[in-house]
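Quick one: the structure is below, and I'll ask about it shortly.
Complex shown without one protein chain; remaining protein chains in place.
Every chain is named by a letter (A, B and C) in the order it is written, and numbering of its residues begins at 1.
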Amino acid sequence: MPFTHNRTVHFQDTDAAGVVYFANVLGICHEAYEESLETSGINIKGFFTGSSVAFPIVHANVDFLRPMFCGDKLAVSLMPQKLGIDKFEIAYEISVDDVVVAKAITRHVCIEVSSRSKQELPNEIIRWLETNRRDAEGAERRKSREVI
Amino acid sequence: MPFTHNRTVHFQDTDAAGVVYFANVLGICHEAYEESLETSGINIKGFFTGSSVAFPIVHANVDFLRPMFCGDKLAVSLMPQKLGIDKFEIAYEISVDDVVVAKAITRHVCIEVSSRSKQELPNEIIRWLETNRRDAEGAERRKSREVI
Amino acid sequence: MPFTHNRTVHFQDTDAAGVVYFANVLGICHEAYEESLETSGINIKGFFTGSSVAFPIVHANVDFLRPMFCGDKLAVSLMPQKLGIDKFEIAYEISVDDVVVAKAITRHVCIEVSSRSKQELPNEIIRWLETNRRDAEGAERRKSREVI
Partner (left out) sequence: MPFTHNRTVHFQDTDAAGVVYFANVLGICHEAYEESLETSGINIKGFFTGSSVAFPIVHANVDFLRPMFCGDKLAVSLMPQKLGIDKFEIAYEISVDDVVVAKAITRHVCIEVSSRSKQELPNEIIRWLETNRRDAEGAERRKSREVI
């Protein structure tokens, strides 16, 4: 099973069209990323603030399949993947009642903060990538078997 | 015990000073209000969208006692109070590791949406006010006894 | 010349890494879209609230080339393009001191709000698309000539 973050849509997430404001969907995906890191034992405060290494997002994309409303119970699953020695990407799928309502991707590079030069992914991130990738693949295999 | 909403500080809540952006603290309080309403059986989607009655905030204030950092585990307790037939207010207290880091108040009036004229509080809100007030008072009494 | 929205980076746009939070970049692009619509004579309040026709975003993507800091003077240019009778997309380019720092795209479909069914683009949007497309092409032509 891929890591899944459960998140209710807050009033603040919505806009005057009555649904979640599009850019906020990426913020919700990032919350799932943070929770996944924390679940794997990474200290979030140190990870995102004050560390000499950072993982800025260089690309993001998102597809909106259905509107999300205040009070909706979102299940945000994430499947990270190593792309090279200094980068990885995360695929997110957001569902409401088992119906996919949005899909997104964020691509991250590892940099040394002061120089902003690229740097190899540290071990704790490699472990996180491996754990969550394996989990996601397990889910994919199960899905394939169900289809058969 | 007052209703308490548990909430991790997200990266998005923070600003370049490395702590939670001041106005976001009020948004976090509002999340606690939403969760409290939902816990008492109120349909959040209907409550905040598309109803003929709404409860806009006419006043808010907040005191910041200590900075909040990404990853901090916030406990947001709330104690609502009826102020009249058409208004109520909510007092919030945010703690990290049992240390109060912020206190806030939001004051709400009940209006009929299309005319924006004041209106009596509906029964579901009166029940929510009574339940949560009693709970909060119970906590206060326990606190007093502990002091003695 | 493509339509350009000038926008200073606010403190609230930033996160604890000291730069603009990634998802906020899409919000800044949307501001440019709103200002462009308004400049072409469209009533923004009616356009985004209470109209029977809406233009929800079905896809967005963004590339981050350089970090943006509090106080940075952003120039957000936009080039919309009709994609069919019921959809259009907008390409954005954000620059600081004539250096491109981010590029983004938002793709919109026209729907009838109550049924959420697709609908032909109304005349005011077609006019906006034509005006801004022409302007953007003019800029491209000028650029090509300069290169020659």
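Assorted remarks:
Convention: contacts are C-beta pairs under 8 Å (C-beta built on N, C-alpha and C of every residue); 3 or more make two chains touch, one makes a residue touch a chain.
Remember, it's a predicted structure, so these values are computed and weren't measured experimentally.
Taking every chain of the complex into account, the omitted one touches A, B, C. Interface with the hidden chain, as seen from chain B, comprises residues 15-17, 19, 21-24, 26-27, 30, 48-49, 54, 56-64, 67, 106, 116. Residues of chain C that touch the chain left out of view are 8, 10-12, 14, 18, 27, 30-31, 34-35, 38, 43-45, 47-50, 69-72.
Listed by residue number, the positions of chain A touching the unshown chain are 11-12, 14-19, 21, 23, 69-70.
Keep in mind that, in the parts below, only the chains that are shown with their structure count from here on.
At the interface between chain A and chain B, over half of the residue numbers appear on both sides, which makes the contact a same-residue one. Comparing each chain's Cα centroid with the centroid of every protein Cα atom identifies chain A as the most central. Chain B and chain C have Cα centroids separated by 36 Å. Inter-chain spacing, taken between the CA centroids of chain A and chain C, is 25 Å. Annotation: 29 Å between the Cα-based centres of chain A and chain B.
In chain A, 27, 30, 48-49 are the positions where the chain touches two or more neighbouring chains simultaneously.
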